[in-house]
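With one protein chain removed, the remaining protein chains of the complex are shown where they sit.
Every chain is named by a letter (A and B) in the order it is written, and numbering of its residues begins at 1.
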Amino acid sequence: MNNGGFLHEQLVTEDIGEEIFAFVAEIYPICRSITGRGVRETLRAIGAHIKLEVHEVPTGTAVFDWVIPREWNIREAYIRNERGEKVLDFAQSNLHVMSYSVPVQQRISLAQLKQHVYTLPDQPDLIPYRTSYYAEDWAFCMPHRLLESLRDETYEVFIDSSLTDGYLTYGEYLHQGETEEEFLLSAHVCHPSLANDNCSGVALLTHLAKRMAGLRTRYSYRFLFAPGTIGAITWLARNEEHSQRIKHGLIISMVGDGGGPTYKKSRRGSTTIDRAVVHTIRHSGLTPTVLDFSPYGYDERQYCSPGFNLPVGLFQRSKFGEIPQYHTSADNLDFIAPNNLALSYRLIAETLDVVENDAVYCSTMPKCEPQLGRRGLYGMVGGDKNAAAANMAMLWILNLSDGLHSLLDIAERANLPFAVIRRTAQLLQHNGLLAICSDANPTMV
Amino acid sequence: MNNGGFLHEQLVTEDIGEEIFAFVAEIYPICRSITGRGVRETLRAIGAHIKLEVHEVPTGTAVFDWVIPREWNIREAYIRNERGEKVLDFAQSNLHVMSYSVPVQQRISLAQLKQHVYTLPDQPDLIPYRTSYYAEDWAFCMPHRLLESLRDETYEVFIDSSLTDGYLTYGEYLHQGETEEEFLLSAHVCHPSLANDNCSGVALLTHLAKRMAGLRTRYSYRFLFAPGTIGAITWLARNEEHSQRIKHGLIISMVGDGGGPTYKKSRRGSTTIDRAVVHTIRHSGLTPTVLDFSPYGYDERQYCSPGFNLPVGLFQRSKFGEIPQYHTSADNLDFIAPNNLALSYRLIAETLDVVENDAVYCSTMPKCEPQLGRRGLYGMVGGDKNAAAANMAMLWILNLSDGLHSLLDIAERANLPFAVIRRTAQLLQHNGLLAICSDANPTMV
Partner (left out) sequence: MNNGGFLHEQLVTEDIGEEIFAFVAEIYPICRSITGRGVRETLRAIGAHIKLEVHEVPTGTAVFDWVIPREWNIREAYIRNERGEKVLDFAQSNLHVMSYSVPVQQRISLAQLKQHVYTLPDQPDLIPYRTSYYAEDWAFCMPHRLLESLRDETYEVFIDSSLTDGYLTYGEYLHQGETEEEFLLSAHVCHPSLANDNCSGVALLTHLAKRMAGLRTRYSYRFLFAPGTIGAITWLARNEEHSQRIKHGLIISMVGDGGGPTYKKSRRGSTTIDRAVVHTIRHSGLTPTVLDFSPYGYDERQYCSPGFNLPVGLFQRSKFGEIPQYHTSADNLDFIAPNNLALSYRLIAETLDVVENDAVYCSTMPKCEPQLGRRGLYGMVGGDKNAAAANMAMLWILNLSDGLHSLLDIAERANLPFAVIRRTAQLLQHNGLLAICSDANPTMV
């Protein structure tokens, strides 16, 4: 057992929420897509905090059933009316152009323009976020009120974009632990100016990786910053064998709003990561929304495809798709807050502590209870306000440490926070009442 | 996978409810018992629709712990008062005489008569249905009001019945499928003029067998028309080894009223037939009454006795014994309706489609998701109002087709109708994304 402090105590700082928020604000303006300069610029920003390894995968490369698409970049775009006024300008919001729009320069009627406009009639002031990665098309996205205000005249539409052979870009960072077994933490970097989805996840993981530097851990932690779907597929295709080292994993997205927390379980449904996240949230006084796995969502879809079936779940605050700000211009910096980011960060850090320190021990005196009083173990917690919990923790650990129950099993059975169980187990181990099981390979259940 | 249409689409016709009702009306007047001419007449009527094989088993034949009883037949019966008026006449209702009543011709007092009369004091206008197969006795059944109206005088009681060495008669029909594995469908034919219990079941199965003729099926379908209890025991005794071919089975009774649907599970409790019936009813927008197996009920008792333990359940509308019309003269043609019969028929036909087409497939691209868009699989359902369900069905099938989950497993997990899962699986198979598992014997769970 790591007798040092708790991992989350080492990872959480007072100003962590502000730091993450500042980094969100820094990368929020960048126009990202699944390829292109926006992704590279974002990875450079991450690289200012951690030693990121950036990979460039050429257009045309086969990755399982998919092919790396052409690289998309955009410089300028607008709609101009007959008086030469820009009624819409990409420079004001990168949501204004559908991602992967092909270049266009035409004079068209309002009726023709409407064929290439997306709005949200029910949310008339918001710009929707739209993409067309795999079908060649172009479109503008705008508030419905703007569309309704347009006069029936001729418009100049201009999109100065390019679709060329290039690269898909992603970054990864490995915190080397004592073992080669890995904990995957992944955030998608393909969305443009959407603060929660997923500047928040990118920023949280960047700072988590940064804080982890220098800390001794049991697992190696792999941080992955890649475009959604195609990025995860690319990583898995290039790391097919290596992926078997992943013993736990979390997809992190939308962690800056005040909803949830939401946890979507891995396909296996009751792996350590699934239990650790739910346990951590519950013992933080919160009620998690726990979702069974489904094949719709984020990159857990790829990690949980049947050929991999890895223990990877999804951590969010509000559930994707269930908030009005989702995939609109309302997902901006006002929608997220430092304290929300800090809570998300702390829950993830505590989850890491559970996974790091979960282990199976054996009572050294399995026959009847040991005499705790003689060792001062009852008395020593007498003045502690958590005394009752600590006493029960001792009794539970001694009773269940039979080589079949891990500390997390015991925490769940005792309905006590893992941290209490872990701290108490250390105390018992220090007093010679708990030890690594002499049986070389106790069964972990 | 059968790429033809759905079995239930081939089996259900617009006027099926009317057809079944007409056949109920045809066989309703016949006086049936567990043996005798009424059973033969009923089997002849069935034989007008399907090529029924009729079996005659002699009185005295041992069938497991039982012995085929003497054959009972009845020609005439009445009670006459002192003025020669028939106060009760068997010709008006075959419920008036207790089934298996021995012959009698006596002049007796009202007090003596009352020793041989059954009524329903709580339902004073109805004639009860009573039997005494294995204890020699005679009795009349009448409305309680009639009994109360009888004057204290002498009555002539006359029952012209016979109990003689003869036969127990039953009929069976086999729809030969591609395999020797069988689906048993059985209805009891021993009740006299009770429309729901069980002219309805007999008529439904007759027309199901008739419609099935010429259809290619995976299973062979065995339709059994036999008296309750003794008939099932006789069939099992004569087909002891053969019974092991039964992979699924349903007892069909009381399918013409508007209650339920009720499904009583097989003794095993979670076989394919148990899950298929419940799934089908739920996805028809109905809430089934699902009963655990108990050793009281219909012929499932025999098929589910421990020495056979076959996967045979009971399908009904209202649960037996829980409706006031049960086993009374109120179970007449007014109590049932064509639309009820049609719904029962459709639910059974859809259940057959589930069982026929349930199978385990394997995704041909188990590592990450295949690119559905490239194959037009996302787009092709875009205009479909069931598009969302179809898209989710694709993702679920691809995610769970790992050789461990059958289509029914997937339908249950995805909470989508089996028909949607099956149709989508055909589409995926057609596109090369789904195939018979290369592993010769994938485990069916």
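Quick note on the criterion: a contact is a pair of C-beta atoms (placed from the backbone, for glycine too) under 8 Å apart; a residue touches a chain by one contact, two chains touch by 3 or more.
None of these values were measured; they are calculated from a predicted model.
Of the listed residues B:Thr280, B:Gln302, B:Gln325 or B:Ser406, the one in contact with the hidden chain in the full complex is B:Gln302. Of the candidate positions A:Leu168, A:Leu398, A:Ala411 or A:Leu428, contact with the hidden chain is made by A:Leu398.
Among A:Ala62, A:Ala135 or A:Cys368, the one in contact with the hidden chain is A:Cys368. Even with one chain removed from view, chain A keeps its contact list with that chain: residues 363, 365-371, 373-374, 392, 395-396, 398-402. Of the residues in chain B, those that touch the hidden partner chain are 63-66, 134-135, 229, 232-233, 236-237, 240, 267, 294-296, 301-302, 304-309.
One rule holds in what follows: only the chains that are shown with their structure count from here on.
Rounded to a whole number, the gap between the C-alpha centres of chain A and chain B is 54 angstrom.
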